[in-house]
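What follows is a single structure, written as structure tokens, with notes after it.
One protein chain is absent from this view; the other protein chains keep their places.
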Amino acid sequence: MSRFALDRLCARLPDAVLETHDFRGDETAVVRRASIKDVMRFLRDDPEVCCEMLTDLTCVDYLGRDPRFEVVYHLHSLSKRHRLRVKAGVPESDPTIDTVTDLWATAGWLEREVWDFYGVRFSGHPDLRRILMYEEFVGHPLRKDYPVDKRQPLFRRPDLEPNLGQWKNDGT
Amino acid sequence: MEERRDLELPTEPMTLNMGPSHPAMHGTIKVVLTVDGETIKSADVYPGFLHRGFEKECERATYTQIFPYTDRLNYVSPMLNNVGFALAVEKLAGITAPPRAQYIRVLVGEMARVADHLTCVGAAAMELGGFTAFLYMLKARDRIFDLLEEISGARLTHSYVRIGGVAEDLPDGYPGRCKDAFVLVRSAVADCDKLLTRNRIFLDRMQGIGKITAAEAISYGYTGPCLRSTGIAYDVRKDSPYLVYADLDFAVPVGENGDNLDRYLVRMEEIQQSLKLCEQALSRMPSGDVILDDPSVALPPKAATYNTIESMINHFKLIVDGIKVPPGEVYSYIEGGNGELGFYIVSDGTGRPYKCRCRPPCFTLVQSLPRLIEGAMIADVVPTFGSLNMIGGECDR
Partner (left out) sequence: MSASAQAPEFHTSRFEDAVNWARKYSLFQYPFVTACCGMEFMAVAGPRYDIARFGAEFPRFSPRQADLLIVVGTVTERQAPVLRRIWEQMTEPKWVVAFGVCASSGGFYQNYSVVPGIDHVVPVDVYIPGCPPRPEAVLDGLIMLQERIQRGEGHSQRALVVESQAEARGPALRAGLPVVR
């Protein structure tokens, strides 16, 4: 991870950065949701920071906290050999954030996955639909309030007795 | 000779569905192709047919209980996933495994990488019709599985690594058996090399197909052999060495063209480098503990558990509550069989993770499949998809 990249970000876009930390050596910047596009563009295009690769894009559901969701970006500079984590809080009342698909092509599927599992919408995404779950699925399964064994079956054998071999807990 | 002009027949694009149950031996995936004759105009990839809820299951499992789930991520190289996850939790907890355990982790990780590449190359050959190469690779892979079965008890899903070290020490005489097996693996790989690398049919089907440039590969988030085949020498083991890779001597093969053939060649050379790493790990292995001697992390020895009340309570707390990891978040990455295998773990201070995400290397590779096959023929889809080595368990988790 890189202290240098973090410092440069804070110097260039001080209003965007809410806080920084480096727990266990992972430099992290928590930024404002509204300025995520500017932050990302700076981190990719600045010649000293130069994060050519978006390694990962995911979301964490902090149920009971406001903002409830936190979209986490892991960036990596192959040429400068440093990494950075950028986080942006997304409230439950308005779960949207700007897309970064125009900056890195890999964000296409990663953002679809966050939409599928957490319900965070990425405005400007060319094709935001479910990716790992099926279209008929209702809800966002990785949210903390979705029960782990609540099934939504697409097909069950019609010739079986209704309760034959079914779990007594929720949903099958 | 007069040139024949092709008859311009009016055609309409047709939609063709490949999968999710399809003969290619790699993961289950659906690709909807829009074809004009045999040429692919566009493709839409639908992953997710093997989504088994890894993250949700991890949220209700203790850290040690997650190891079997990690085995089934990239199920052709399960040890590497185990090692990656253990390193992530150890980074979060701020502990380090003892040196012998680190060398053992390198040894089993590299053997898993060899198994992964053997399977990928063998399956690629079989999908093109070269069944013999597949059988030779399987024969070699069975020897690797025998070695891994000796240490861990299982051929495929080992769950051998633990937080703070590994579960068991190596059995007696193990280095000798490894050396014998490596001789056989090398000879099988040499046979396949003779069968495939200069084979006219293989070259015609693999060379120039599925090309991608280095810049596009980086934008798509490529890592691992696929990125190295485009010319970028990025390997986590060299770039940010973990375990004892900084002390070991190995080379990183780099391709040029970013096509299917280069991916195959990179993997073949990586098998040789991995075997070299295994031999170095065996010869330099220090003696000592294989797991940290720390009661908050490692289970006490069975004799103590059955005979003293303190050890029994310690064992009970570790199994039921899990290893208490301080609150925080960490992203730790290793060089997996397909690329950078990362684990992003958020801990809330209990023995179960708040979030445990696996950054899957082949998810990003498969996203680029439409880009790789547009303009190609339908028959090119199978070798291109095979050379990406999409493993369903890792892509869909």
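We just call them A and B in the order they show up, numbering each chain from 1.
Throughout what follows, contacts are C-beta pairs under 8 Å (C-beta built on N, C-alpha and C of every residue); 3 or more make two chains touch, one makes a residue touch a chain.
Please read these numbers as outputs of a predicted model, since none were measured by experiment.
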Have a look at B:Gly109, B:Gly165, B:Pro360 or B:Gly393 and name the one touching the chain we're not showing. B:Gly393
Tell me where the left-out chain touches subunit B, residue by residue. 20-23, 25, 27-28, 48-53, 56-57, 68-69, 71-72, 75-76, 119, 123, 135, 138-139, 141-142, 145, 155-157, 392-393
Missing-chain contacts mapped onto subunit A: 133-134, 141, 146-157, 160, 165, 167, 171-172
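The rule we apply is simple: only the chains that are shown with their structure count from here on.
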The distance between the C-alpha centres of subunit A and subunit B, rounded to whole Å, is 24
Under the definition above, what is the set of subunit B residues touching subunit A in their complex? 46-48, 51, 53, 55-57, 59-60, 91-92, 94, 216, 218-221, 232, 234, 239-240, 328-331, 333, 340, 342, 344, 346, 354-355, 357, 359, 363-364, 367-368, 396-397
Complex interface listing, subunit A residues touching subunit B: 23-24, 26, 28, 52-56, 58, 60-61, 72, 74, 78, 81, 83, 85, 104-106, 108-110, 117, 130-134, 141-142, 148
